[in-house]
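Omission of a single protein chain aside, the complex is shown with its protein chains in their original locations.
For chain A:
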């Protein structure tokens, strides 16, 4: 079971008293703002969570793993996420589900 936008909105409704519409819009806009910023080349740093970074990759030779055929991987811009100290520490403390 994974956490989804609906779960975030539900919590904003339950705990903050936003109405359903406001809660849904808030969650939608939260992720849209981050996407918009990244789309404009601007990296996003959320203190207490982590940083969304951008990286320009130059083209490199690649291979179709199934056929072994060589196909070049084109130059591209990618998003990477680096978790902050606080999140890292909390996740490290997770022992795993057994």
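Rule of thumb we're sticking to: contacts are C-beta pairs under 8 Å (C-beta built on N, C-alpha and C of every residue); 3 or more make two chains touch, one makes a residue touch a chain; residues count from 1.
Going forward, contacts and distances are computed from a predicted model.
The subunit not displayed here is recorded in UniProt as "Integration host factor subunit beta", chosen from "Branched-chain amino acid transporter", "Integration host factor subunit beta", "NADH-quinone oxidoreductase subunit C/D" or "Aspartyl/glutamyl-tRNA(Asn/Gln) amidotransferase subunit C".
For chain A, the residues in touch with the chain missing from this view are 1-5, 7-8, 11-12, 15-16, 18, 22, 25-27, 29-31, 33-35, 37-50, 52, 54-56, 75-81, 83, 86-88, 90-94, 96-97.
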